[in-house]
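Shown here: the complex without one of its protein chains, the others still in place.
Letters A and B mark the chains in the order given here, with residues in each chain numbered from 1 onward.
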Amino acid sequence: MNLIEILSYGFIQRALLAGTLIAVLCSVLGVFLVLRRLSLIGDGLAHVTFGSTAIALALQLYSAASLLVSLPVVLLASLGILKLTEKARLNGDAAIGIVSAVGISIGIMLASVGGGYNVDLLSYLFGNILSISYEEVIIAAGLFCVVMVLLWLFFHDLLAISFNEELARVSGVRTNLISAVLVMLTALSVVLAMKLVGIMLISSLLILPAVSALQLARSFRACIVLAALQGGCSVVAGIFVSFLTNLPTSAMIVMINLLFFCCSCGVRRLITIRNIG
Amino acid sequence: MKRLNMVIILAVAVAVVFAGCSRQEQKESAKLQVVATLFPLYDFARTIAGDRAEVTMLLPPGMEPHSFEPKPNDIVRISRAGMFIYTNRYMEPWAESLLKGMDRQRLRVVDAGQGVQYLQNVAGDEHDHDVPGNHGAEGHAGVVDPHIWLDFSNAALMVDNILAGFIAVDPANAAYYRMNAAGLKGRLAALDQRYREGLADCATRVFLHGGHYTFGYLARRYGLEYHSLSGISSESEPSAARMAEMVRQIRSSGVHYLFAEELLSPRLTDTLAAEAGVAVLKLHGAHNLGKDDVQRGVGFIDLMEQNLVNLRKGLACRSK
Partner (left out) sequence: MPVEIVATERLACGYREGYVLEDISFTVNAGDYVGIVGPNGSGKSTLVQALLGLVPISSGSARLFGSRCDNFSQWGRIGYLPQSLHLLNPIFPATVAETVALGLLSLKRFPRRLTRQDRETVETTLDVLGVYDIRSKLIGELSGGQQQRVLLARALVNDPELLILDEPTAALDPETRERFYHMIADVNRSRGVTVLLVTHDTGVIGQHASKMLYLDKRMLFYGGFDDFCHSPEMSSLFGEHSQHLMCHRH
């Protein structure tokens, strides 16, 4: 099967386009999240989305209308995670664990009270990169623009709070506001992108490109660029390799990210050994 | 997904222990308690039971059955019942190990698929590119297809197996159960006859399905060529290559409709249909029902009648 033929399918074109945009934005957000020890926030917020979608169904709101419930709930949950780390002095992962457990149990409770659902809720929550519609490509592009513009506007503030929060405050950075901007952008991306490409892809794209870039980057700017490159390339490569090997696409993209990560670790080791020797 | 499932299972365990405690007390009645896993078994069992036994379904409404695993509360329900009915060990792989721990003196276990001629799906998750047709060449090491209820002669056999269970547990009402079972088998035979006639003269015999491999038995019984997007497990995800292959199959076979499965999100089916320029029709695999259908009291035969209407539309069949 040649390249032209692969590219002739509309669903492949849309997967490449929307997938790359989502991968790049997740990878860039991921650098800040990993440095702030919030790398599991993607999974956590996905669980909250599950709970909030159950609430939406209980209120008889379906598909797009369920976003009216889940988007505000997930935004609040992301702020809740932040408050827990600040006020209760919890680690990021403990705070995420608490919030996600609450999200899941709300969903389960409502299911048992309401006597089940009309559909399999989980299958409706998580999209698949191969089934992205035209409208969803536009959603992905819009999300990409919003996240990138805000990251550009707040880039130095985000860098400052990731480096050291006290120093950032004494430099006049409104640290609470900037942290809130970061987790709310993440929440927005998780809620929207999860319906497009599935949670496995989102949560691995929030972590793997960032940790690979951290192995190799020689500056913060390079770290952002490397992460974005890895995220984008992994989607393109994953789709083509999935074509050649006949293996599931999302899993392939995750495996390629893992491969990138192993290579970065290897390269870093080599550099360290050479520097010592 | 797996991790999410784990968390859900834990949370369910907590949630249902509370909900379950209160519910169980009122149910300790004198009637025979029967638990069936999937909808076809439940529907057959409640028809046979009539008013002499109480049949409940293990699967909660709306839940996808292939990834289902019983929760602590479900195990309590099974252990308190007098009879437990499951489809077969391919559909409910958890059943055998779970039943080992139970008191088999008190609990009658019915393997509804006993004696059924099982078919295999070619190569499990991915369809073998070279093999045309539905249920792959003999000798291919495939995955056993558990959807036996979609061949109505198997369905009749399942009714017999369930009936035998009822008679063994509650011999006093044997005649009553036999009568109900005979009525059900008659309706299944009539259904089979309507399928035979309804699908006899169709513009195409190619039957393409955007879900997991479900209708292999049905296709073989009525001489149709069946292709599904994914393999037997509905959790498996198709590759980009399989999607493209499916698009080519739809185009080259000249069909105008693609069938979508029940309960699960039809995203992939819709994508394929849009790509190939065909319309989507629902086809109910009858694993489980949604909440509304449960409340409406929909039966197995109702679902199959609706399927026949959609199949005849999709394959452009003419009436005699």
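As a working rule, a contact is a pair of C-beta atoms (placed from the backbone, for glycine too) under 8 Å apart; a residue touches a chain by one contact, two chains touch by 3 or more.
Please read these numbers as outputs of a predicted model, since none were measured by experiment.
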Not-displayed chain touches, in the whole complex, chains A
The one residue from A:I6, A:I41, A:M109 or A:A160 touching the chain left out of view is A:A160
Answer key for A:V173, A:I207, A:V235 or A:M252 versus the chain not shown reads A:V173
Missing-chain contact among A:V146, A:L214, A:A251 or A:C265 belongs to A:L214
Interface residues of subunit A toward the undisplayed chain are 35, 152-154, 156-157, 159-160, 162-164, 166-173, 213-214, 217-223
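Rule of thumb we're sticking to: only the chains that are shown with their structure count from here on.
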So, in whole Å, the Cα centroid of subunit A is separated from that of subunit B by 36
Within their complex, subunit A touches subunit B through residues 1, 6, 9-12, 15, 43, 46-47, 50, 100-101, 104-105, 107-109, 111-124, 126-128, 130-133, 199-200, 239-240, 242-252
In their shared complex, subunit A is touched by residues of subunit B numbered 1, 3-4, 7-8, 11-12, 14-16, 19, 60-64, 126, 236-244, 247, 263-265, 267-268, 270-272, 274-275, 290-294
